[in-house]
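In this view, the complex is presented without one of its protein chains, the others remaining in place.
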Amino acid sequence: MNEIVPVVDLRGISIEFPGVKALDGVDLRLFQGEVHALMGENGAGKSTLIKALTGVYAIDSGTITVLGEQHRFAGPAEAQDARISTVYQEVNLCPNLSIEENILLGREPHRRGGIHWKEVRRRARAVLEQLNLGHLDPGSVLSSHSIAIQQLVAIARSVQVDAKVLILDEPTSSLDTEEVQQLFAVIRSLRDNGVAILFVSHFLEQVYEISDRMTVLRNGRLVGEFMTRELPRMSLISKMMGKELDALTELDRSDVRARPDRTDAVPLLLAEKLGRKGSVGNVDIALYEGQILGLAGLLGSGRTETARLLFGADRADQGQLTIRGTAQTLRSPRSAIDHGIAFSSENRKEEGLIGDLSVRDNLVLAMQASQGWLRRIPAPQQDQLTEKFIAALDIRPANKDALIRNLSGGNQQKVLLARWLITNPKLLILDEPTRGIDIGAKTQIQKLISTLAADGMSIIFISAELEEVLRLSDHIAVLKDRRMVADLPNDGVTMEDVMTIIAGSAA
Amino acid sequence: MNALLKHRLTWPVLALVLLLLLNQVFRADFLSVRLQDGHLYGSLIDILRNGAPTILIALGMTLVIASRGIDLSVGAVAAIAGAVSCTYIYTSPDPSSLQTAAVAVALAVVAGLVLGLWNGFLVSVVGIQPIIATLVLMTAGRGLAQLVTDGQIISVSNDSYQSIGAGFVLGLPISILIAAAAFLAAGLLTRRTALGTLIEAVGINPVASRLAGLNARTITMAVYVFSGLCAAVAGLMISSNVTAADANNAGLYIEMDAILAVVIGGTSLAGGRYSLVGTLIGALIIQTLTTTVYTLGIPPEVTLVFKALVVIIVCLLQSSRARTLLKQRRRPVTATSDVKVAI
């Protein structure tokens, strides 16, 4: 790759949202005929940068140069006119229409008296052949094809407009291995035809397989631009996480606790090769009373999916689940709850809060659901429970009638925790309970988790912050590319250990 | 004062009071209620009595809407209930006895419960969208009612039955008492049990409700069954009031009135928080509006035009409010790239 003029040259891009500097002076260069990976943890600013490049967000400062011409996109249409195309994880096509229509919709050739369908077919076929997809029937309905093919059709649509820059945002998250290879073949052929490709993915192996160059972001800042083959996986991970390896080993381990497995007892929960097609696989967990199991892995590695399987929110279709020695199938959250399992979702707003109801109503919801609608928890008891937990968890404002949507994130999280604590669960699954909340609330929640486990509750703890996982857990399950790849007893596991597993080639 | 302005019932109450005052201006004796033969008479009593079926149906509709649903079949269910009871009385060997009337009422109520269960089944078990699911019964229901009455308008003369719609107890029309009882029952049923909160939870956030362990299916069933029950009782009132079952016209457009009452009462069609008091006021506004049109000497059929205008205005008010709320946030140009919006 000679240092020729980049097709896209972003310099010093800054975008500020009220209270947050989402991007702070970030550079990005895309070269013709190259696959460029954009890397970073959740919240690093990847999607904001993409939206800046595609004209969805206006930039506050910096310059966008495309093909030597400086642009200031006022909207996505202008970016598209500059021949920048984007394919998203959720295919933005019409599943009810044929492949050819999806490729040409909105710019169909016309002749006298209407759409020139023959010409539509001819052009669609030409594009498909260009992408080695000649075997697809252009007249077949899009929905009859797999998501992978639909994604390829979306790419065909952007090729049809002769895009110079193709942005692929998490294109592989719902594809299986074979489908990924099919997609990669198309990406390579486009690359060889001189298209500049920006590839965003959480799958490390895929990034190493397909990309030539990568840009790493962290907390809205540029960490650096690297040639993929010159950057070992370990250094990439430490760059993404912002910890030099030496520093990682020096983690304060004073309060690390590792309780030995009580192999004499029956495990509370035993998962053997549990999985669900298209979601997560190979989950092996043995969890005993009073233990904390931490799930580690990069974002998108299958942590949340594992939690949902164990809670019956999604139904497992592989493997076996045993609860206290009896094989069980969890058909719904209801049945998991009846087995004493509780789950606090990472998606507070959409999967946790009933926004228009009060703190009290939200707090007693799960308990009430367990009792059935006829046996309403008496108002004095509701008040007493609510007041107790408002005090115990320091929920502010200490007003049980406040609408929960008006509380801060940390306080909402505490209410959701309390919702489950009053049901006295045997197993509490916490997905990112400390994300997006202030440091004070965070420490309180971490302490609470330790106390609960000491009192005999089993806990599965998911967090993107590895330190937190290492400090709290007795066991650490490592997930990678939607499979569980290791289960480590926490007898002094270091971040380096975990990262080595994540970085290692597929287990 | 500010809190009062913001309260969601302030505007409906104000509208009701204004409408009543408007009537008073045109008819000096409008607000007076007099006692005659131990019975209360007056325009206000008439509004309550004529509004009783709408109030009943609107109560059921409120809970359905709170759960993110809608029940378009209530008019047809009311017609079926009237048809069932009148046909039973008409064909019974002793058409004027109290016992016959009691059985007739029981049959109608059972019919309402079964039809509600049917709607609930289609929505919660089969998973059809509520508008469509209840459209089926709306389409076929009047046919069923005609089937029961054999296409005739069935007139009955049974004093006990007639008293449901036209009788008096303690000086008050029985239909008002029934509506009041239903209002209290709905209030107690939803607020003394956990049903109300659970309905709201499902209506506000079905996903979170499921993850909290709620069984939405039971709740959905319950609201449609309740709606069916309310519609059946309303149907009894309507047919009793005219001592006849008219399969074609009984409860015609009453589903529209009920939805309108719910919306005016401040319950959002998107589901969630509901107000039974609001619905009551909404229903009274509609009935008063009808009376007002009559008072002003406009042909009563034209009421439909006013109702349509009220629906549109209320919808626009609620919609623009939502829009101003949206505008306060910083919004990106559009959600994703590649957009050319044209209008």
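Per-chain residue numbering starts at 1, and chain names A and B are given in the order in which the chains are listed.
The criterion applied here is as follows: a residue touches a chain if its C-beta (ideal position, glycine included) is under 8 Å from a C-beta of that chain, and two chains touch if they have at least 3 such contacts.
We take it that contacts and distances are computed from a predicted model.
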Checklist entry - What is the missing chain called in its UniProt entry, if the choices are "Sugar ABC transporter permease YjfF", "Sarcosine oxidase subunit gamma", "NADH-quinone oxidoreductase subunit J" or "Outer membrane protein beta-barrel domain-containing protein"? => result "Sugar ABC transporter permease YjfF"
Checklist entry - Taking the complete complex into account, which shown chains does the hidden chain touch? => result A, B
Checklist entry - Which residue from A:A74, A:I115, A:A327 or A:A379 sits in contact with the chain not drawn here? => result A:I115
Next on the checklist: For the chain not shown, which residue from A:V5, A:C94, A:V266 or A:A379 touches it across the whole complex?
Outcome noted: A:C94
Next on the checklist: Given that one chain is not shown, which residue among A:S61, A:S144, A:N406 or A:T451 touches it?
Outcome noted: A:S144
Checklist outcome for this item: Checked against the full complex, the residue among A:G33, A:G278 or A:P489 that touches the missing chain is A:G278
Checklist outcome for this item: Residues of chain A touching the missing chain are 77, 80, 88-97, 101, 105-106, 108, 113-115, 140-141, 143-144, 147, 157, 174, 278-279, 305, 314
Item to check | chain B residues touching the omitted chain (full complex) | outcome: 70, 126-129, 131-133, 135-144, 146-147, 150-151, 247, 252-253, 256, 259, 263, 268-271, 299, 301-309, 311-312, 314-316, 318-320, 322-323, 334-343
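Quick note on the criterion: only the chains that are shown with their structure count from here on.
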Checklist entry - Could you state the distance in Å from the CA-based centre of chain A to that of chain B? => result 45
Checklist entry - What does chain B use to touch chain A in their complex? => result 192-195, 197-198, 200-201, 204-205, 207-215, 218-219, 222, 272-273, 330, 332-340
Item to check | Partner chain B, residues of chain A touching it in the complex | outcome: 17-18, 51, 54-58, 74-77, 79-80, 84-86, 88, 92, 311, 313, 332-334, 337, 343, 345, 350-357, 361, 365-366, 368-377, 419
